[in-house]
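So that we are looking at the same thing, I have put the structure below in structure tokens.
All protein chains but one are shown at their positions in the complex.
The chains carry the letters A, B and C, assigned in the order they are written, with residues numbered from 1 in each.
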Amino acid sequence: MALKTVLEAVRDGLFEEMRRDESVFVLGEDVGQRGGVFRVTEGLQKEFGEDRVIDTPLAEGMIAGVAIGAAMNGMRPVAEFQFADFIHPAMEQIIDEAARVRYRSANGFSCPVVFRAPYGGGVQGGLYHSQSVEAFFSHVPGLKVIAPSFPYDYKGLIKAAIRDNDPVLFFEHKKTYTLPSIKQEIPDTEFIVPIGKAKVVRQGTTLSVFAYGMMLHQSLEAAKTLEQEGFNIEVVDLRTLRPLDRETVINSVKKTGRALVVHEDNMFGGFGAEIAAILADEAFEYLDAPIKRLAGPEIPAMPFAEPMEHFFMPNPQKIAEAMRKLAQY
Amino acid sequence: MALKTVLEAVRDGLFEEMRRDESVFVLGEDVGQRGGVFRVTEGLQKEFGEDRVIDTPLAEGMIAGVAIGAAMNGMRPVAEFQFADFIHPAMEQIIDEAARVRYRSANGFSCPVVFRAPYGGGVQGGLYHSQSVEAFFSHVPGLKVIAPSFPYDYKGLIKAAIRDNDPVLFFEHKKTYTLPSIKQEIPDTEFIVPIGKAKVVRQGTTLSVFAYGMMLHQSLEAAKTLEQEGFNIEVVDLRTLRPLDRETVINSVKKTGRALVVHEDNMFGGFGAEIAAILADEAFEYLDAPIKRLAGPEIPAMPFAEPMEHFFMPNPQKIAEAMRKLAQY
Amino acid sequence: MRTTDKVALNGAGEAKSPQVQSVDQPTTSGARHEVLGLKRETLQQIHYQLLLARFFDERIWMLNRQGKTAFVISSAGQEGTQIGIAHALQPGHDIVFPYYRNLALVLALGATPREIMLGQLSKAEDPSGQGRQMPSHFGLPRLNIMTVSSPVATQLTQAAGAALASKIKKDDKVTAVFVGDGGTSKGDFHEALNFASVHCLPVIFVVENNGYAISVPLSKQMHIQNISDRAAGYGMPGVTVDGNDVLEVYRVAKEAVERARSGGGPTLIEAKTYRYRPHSSSDDDRFYRSREEVEEWKHKDPVERFERYLEEQSLLDNATKQKVRKDVKRAVDEAQDYAEKAPYAAPEMALRYVYDEEVR
Partner (left out) sequence: MRTTDKVALNGAGEAKSPQVQSVDQPTTSGARHEVLGLKRETLQQIHYQLLLARFFDERIWMLNRQGKTAFVISSAGQEGTQIGIAHALQPGHDIVFPYYRNLALVLALGATPREIMLGQLSKAEDPSGQGRQMPSHFGLPRLNIMTVSSPVATQLTQAAGAALASKIKKDDKVTAVFVGDGGTSKGDFHEALNFASVHCLPVIFVVENNGYAISVPLSKQMHIQNISDRAAGYGMPGVTVDGNDVLEVYRVAKEAVERARSGGGPTLIEAKTYRYRPHSSSDDDRFYRSREEVEEWKHKDPVERFERYLEEQSLLDNATKQKVRKDVKRAVDEAQDYAEKAPYAAPEMALRYVYDEEVR
């Protein structure tokens, strides 16, 4: 066992998989000599060489296309987008190509590639270094989308993603990378966390909160506050956004009768909408209150100036307030 | 008054706006000499010349970027993507640039551009000529997203889109382009249809159906079937997906207590999720049944072979069946 | 990469197009084909493949008019380029990323008329995807013919990626990728050639310059005479070749493939050619080009030119000409006959293969 940050957990997972499987290689901007702008890939090039840890030119569409082509030729590429904000040039390759290689060829070809990207705000990254983009990709059949919250899951899920035979988007919340408060003891023995399983990280009866990444941690904090007020909040860590663990989500609301979804991304058409829609259909008879969503405001992206950025971000206070209202409905 | 198809309605709108305003120009692949692969822009180059009707090289990112730059320099470009399927290379320009020009400059600059794209299936277009992409864009603050159903609205809304001072995505369902059954008498006198207003195209009490494009027409057909079975279906033509006319949507369900959303795009994270989520929150007390969605299956895109394509597409029978189930809940 | 032998047909009783042999050894002097080291059998293969592709093409347009297939996209006029390149490759070993225009290419690489016709008629046995994709969206795992999609130019960076994998694995494979003149305007072209050159990858980029992107002529696509001039901007060799001269195409392709295989890096090949048909069965080319222009190009027909060459070399007599025509007709008849009788995939099959079905 060793105490690890999110960042170390991802890095450890990469090291282990690259040692285990020669076909795994890493490519992206500044991932080699620089070890990544967040240093997630630090040390990889030294151990595995320039052939397996590639500093690419600045072109996200190319990074995705090269990864896809290499995957079709027997490799297991792990492509890094320096920020999730800059994944848009690769959307054609990810949505039209990676997600459809197996389908369009009726299983003739496959595309086992992992696309890593740091996402999320509250780090004074401004409009273009704070985005959440999970809503775009979790809508797309053929893709798998992962957004863990705890170091243990980050490691177990990056390893599962690399071994998966289909394209996986792996989103890492940059504000949690080195957050001391969420460090975890991680076993030194090998383990995998299965894709497609959510986790009830806090049992409760008053209402169910669904979240991932930074918002999951803030929801847990808010849940503590409400405990002192006599409310008993259940918190579900979604971990995988596609394929979603519908059973865990629905069962939680069948128990509590109340649902709150929390994410940073703006609300309209955001990931929370799907959770709400599923519950409004499949848990309808169990609902005791409207399904609530707490999300970023309907503005194009997160402003840089601190007062405005703070205004944008959900936080434990806002979440606690939303819990209170819903609990008292 | 003259009887017009959807295609003619869009074309008439383009002619009128280009005559009215010199700053309006059209660019895209094959839009000039060829008059577009669907012939929507037929005749424009003859009347307005090669400067205002531009056949571009094959590069959607460039088409969007050029349109945005021209808009920032005082023009009102109407950019055509030959198929909505091929809009993905332009997502960085549309999402990161067009949608944020006004916001990031705090009103210092603006970006009045219209992005037109034919979407939708059932035309044997296969995986890459049948897609619906409205879910991606209706999620993005700073953009407006329009998806009309009737010729009158196509004309009134394309004109409104061109006059709008912000970026607008204008989606045209290709299967409805020349559909004789939906031709409409359109006044020769000038008119505009406001962006952001839905329309109850069929009054009913049993349940509310929300749709747009081809699915709106199939829902009306299904509603007729159910009428003979004694059910009284309300059908709402959303027309604008962002900004959504929440009031009309919510009021309809407050009246009927039942909601069904229909679209071709796959269900998970599709546009219907947002409608369901809004209703599950703001119309909760009025709901007499689970909120239902009828949508394309969770597969990457529409297969070409007719039996599989037919299997994919919603149709009046499937919609009628969904209505029946919901009505009898 | 996994194979679909279950659907890849190699059954008996089927007229196969001859397989391409690995490249013969060149001699230094004599007739063009001798200088190129092309044996008589190879010339006969090329001849057969040229006629097969042309005849197959005519047949599917007929099927389209008869309402038996909803979509046709044609290689007619461009067979010289595609078959010339095919013979410089090692089919089944090398990796090929075609595009929708490459009927002649995939036949020359060894796809059978039956396999292609099953795709054209969108039947369950279609080895490219059980009829999921539009016709001519090729894909044949047993020959490393990578699955084709519709979005133009996306295959270019993928080909660079496949070649990168070959470099890492040292598998001695060369990757060949095909794109039209229109596709070179898309950023993918720039990004792919740049990456391939930086990493000195074993890949050849083949541009089939037929003068149009649907209706858009070269003059509205680019401000240069030769697309191969762009190679210099990536520090790689670039060559423009008469795409209707199959032997000349073979010559430049062989050189490029050998360079790639021996670690010399990528090459850009521009083949100037012409498509005889409208862009596809959904197009009407009278909107944007004159009949005279089309006729003019037909005088440079790659099939006729190659037959003339064989005749000049007295390697082809009338009897053989007639026999080959009979052979290709039989091959196509058989393929059509089989494919027409073959069943469609069941509707629910549309739900299969979204993800790997062998795990969980």
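Note that a contact is a pair of C-beta atoms (placed from the backbone, for glycine too) under 8 Å apart; a residue touches a chain by one contact, two chains touch by 3 or more.
Note that the coordinates shown come from a computational prediction; the quantities given were computed from them, not determined experimentally.
Participant: Since one chain is left out of the picture, which of the remaining chains does it touch in the full complex?
Facilitator: Output: missing chain touches A, B, C.
Participant: Tell me which residue among B:40, B:70, B:114 or B:193 touches the hidden chain in the full complex.
Facilitator: B:70
Participant: Of B:62, B:147, B:215 or B:295, which sits in contact with the chain we cannot see?
Facilitator: B:62
Participant: Which residue, A:8, A:29 or A:96, contacts the hidden chain when the whole complex is considered?
Facilitator: A:29
Participant: Touch as defined at the start, partner being the missing chain; which of C:87, C:137 or C:220 qualifies?
Facilitator: C:220
Participant: Kindly state which of the options C:34, C:229 or C:334 is in contact with the chain not pictured.
Facilitator: C:229
Participant: Over the whole complex, note the residues of chain B touching the chain we left out.
Facilitator: Interface with the chain not displayed, on the chain B side: 25, 51-52, 54, 56-57, 59, 61-62, 64-75, 77, 92-93, 96-97, 100-110, 141-142, 144, 164-166.
Participant: Could you list which residues of chain C touch the chain missing from the display?
Facilitator: Contacting residues on chain C, toward the hidden partner: 185-191, 194, 197-198, 200, 219-224, 229-230, 232-236.
Participant: Just checking the interface: what residues of chain A touch the absent partner chain?
Facilitator: These residues touch the chain not displayed: 29-30, 33-35, 37, 55-62, 85-86, 88-89, 124-129, 297-300, 303-308, 310-312.
The definition used in the following text is that only the chains that are shown with their structure count from here on.
Participant: Hey, which pair has more contacts between C-betas, B-C or A-C?
Facilitator: Greater number of contacting C-beta pairs: A-C.
Participant: Using only Cα atoms to place each chain's centre, name the chain farthest from chain A.
Facilitator: C
Participant: Using mean CA coordinates as chain centres, what's the chain A-chain B distance in Å?
Facilitator: The separation of the two C-alpha centroids amounts to 30 Å.
Participant: CA centre of chain B versus CA centre of chain C: separation in Å?
Facilitator: The computed centroid separation for chain B versus chain C comes out at 38 Å.
Participant: Round to the nearest whole Å and give the separation of the Cα centres of chain A and chain C.
Facilitator: So the centroids are 41 Å from each other.
Participant: Going by the touch rule set out above, which residues of chain A reach two or more other chains?
Facilitator: 61, 92, 96, 100, 103-104, 141-142 - these are the residues of chain A that touch more than one other chain.
Participant: Spell out, as numbers or ranges, the residues of chain C touching 2 or more other chains.
Facilitator: 130, 132-133, 137, 149, 151, 187, 354, in rising order.
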